[in-house]
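Can you keep this structure in mind? I'll have questions shortly.
Shown here: the complex without one of its protein chains, the others still in place.
Labels A, B and C are assigned to the chains in the order they are written; within every chain, residues are numbered from 1.
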């Protein structure tokens, strides 16, 4: 059983929570907690050896926790995701492979591309591909078409796997903390377009990638995972882009792993990741 | 307040421990636990916001824990260490600098060298240096001399900071889990002498360092920390040795940091490090 | 144009080689060299801006180089490979994806599995899959069957992508320096079976993977690439195995990239990799 708790902090919370479980004869296998002392907030993730009725556990926990406590017991184990892409294959392919071999901890409902480039690879994996061009139409029209497709699936998350269109705040607010993006730089460096070009111009000695939740501010949402690789003068901007693909794939995979396994709390503009 | 607990596992341990603290109105700031399910063992490290009488806390915890529970409340905050060296300066210097600036979480009582090479650097930091040559004498005599010096100080740990003599089991058994060594390879690769030469001969693409507790079996004690750096064909064995010094210094520093901050449990031939 | 040279070292080699190219009005874009001073050997890889007739270049270089110089001009750009697998999908899938999107620098001729597990994924990519069970037959029979399949393709390399059978020296000698294996540990640590179990038992703080050429000695061939990830007490042997898959995939991908791009020289039991 997995239990997630977020509430205001006070003395005795761990004892109260552990007491509820002990009284039900449930053994704790792993317990991770974080207290934000600035904001007096308490976060906990518990894994137990035994299972129990989720509603009962939640009720009993609610009785010992502060009034507005956010309690999740056994969150949906197998999430549903929709992947949005443009032309680059590396992140999508990694997701399709994990989906196919059932190690993604989610099932891919469909893929939406604003180019048709990646249609064939989806077809090979029997995943529906929807081609929605963004060309020759208003962004609002494009986004309505996206929403139309998305509405056909009960997706838990939208994954932007190198989707190279900027989504409007109007679109994003329909999916609060439900959109995960891979950005091809170690944010907050090189916000915006062409980060590899920017990195090349600046002469940095490392490049990176950042997976984050998408909020209204471009590239400013809560960061889930980041990683870098060293580079040097011998790489052109194109060479950096190529080298960066490996790390983009790895960082997005890790972020999805954490989110889909319910190890991520979002709080303000930050995440707490109980790896 | 820091509390360390090691005992057999059973349902309700976390509740029991947290309950004791809550009843004393003590707030938990951080709690790390590990259950070894193979051996049914429970390990916990708790940091609390408030302090309390250590004996009382220990007594009350003992009442709710299994009979043979090992409970430490507020372990000695500033440990005393003795450093053993040969000729290489990098690990010792790092320790002396941290000791001088009071960021070591320990105080260096003295340095013992089987060569006099590092006497001057110790003198510059007002740290007693004892030169005990190993030459022209039996190992047992050499070790008796070491023990004679060590006996003059109430040291909590002996740190082998590139001490290039192999200590006998007879010596080691006097200091169970109290000797920390830095080995210049990523154990268990390249056990024994000249690991950089071995690494060079084998043509590895990474070299490393391992900090571990010293037990009777050479290079076989519980590992505390390890790290590697990439290498390539352009490095000779001597070049690898030079590159390795940086990582030896870093790994020993990290291991000392963890041990001296009471974040390490030893169990069988392994460690649990609550970083 | 790519030029690879391996010969005994002497004064003036670089001048001689560069002189030949300059006389043909060929500009050098990148030049990497290594001199093994122990064995007096010279290795060089040159990339030029202009192309030229390979035979002419080779002839002219041979005239200025020591007698037995090994000179390769424009080695076959697109190699052919055969992949051998058992049940694990991660390395194979990565290769199939790169093959499909034409970024592998090779073309996969077929996949041979000693289990049928990975047949479907190959079929989805239109890659022939040959199921050769090793069960209920002598190793020599099994290997004859493998060789029978392999003989049908003109493969430049055999890639053991988590192929869990040990090949006999008799088999291996048919493919000298043509077999690339991914071993799931940072060799020379944990040679042989079950390295993750060994790593778990030893309590290491990092696990790794090694890609190497296969020679007669098990896990002892020239290392091409290695990488590690940190682990801790919270991982079981199974958890380490899972975490290790990511790095196995990455290390094999890197090794293939280097070998297929003709950046690897093998010399004795070591490699020179001009990354």
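Please note the rule applied: contacts are C-beta pairs under 8 Å (C-beta built on N, C-alpha and C of every residue); 3 or more make two chains touch, one makes a residue touch a chain.
Just so it is clear, the structure is predicted and the values come from calculations on it, not from any experiment.
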Among C:14, C:151 or C:238, exactly one should touch the missing chain; which is it? C:14
Full-complex contact with the absent chain, from A:10, A:205 or A:242: A:205
Consider the whole complex, including the chain that is not shown, and state which of B:10, B:76 or B:124 touches that chain. B:124
What subunit A residues would touch the chain not displayed? 34, 186-190, 202-206, 208, 222-228, 232-234, 269-273, 275
For review purposes, identify every residue of subunit C that touches the missing chain, sorted by number. 9-16, 18-19, 21-23, 25-31, 33, 35, 37
Where subunit B meets the left-out chain, the residues are 30, 89, 93-94, 97, 100-101, 121, 124-125, 234, 246, 250, 253
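Note that in this section only the chains that are shown with their structure count from here on.
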Busiest chain-chain interface by contact pairs, anyone? B-C
Subunit A and subunit C have mean C-alpha positions lying a whole-number Å distance apart equal to 35
Between subunit B and subunit C, what is the gap in Å from one C-alpha centre to the other? 40
Would you pick out the residues of subunit A that each touch at least 2 other chains? 30
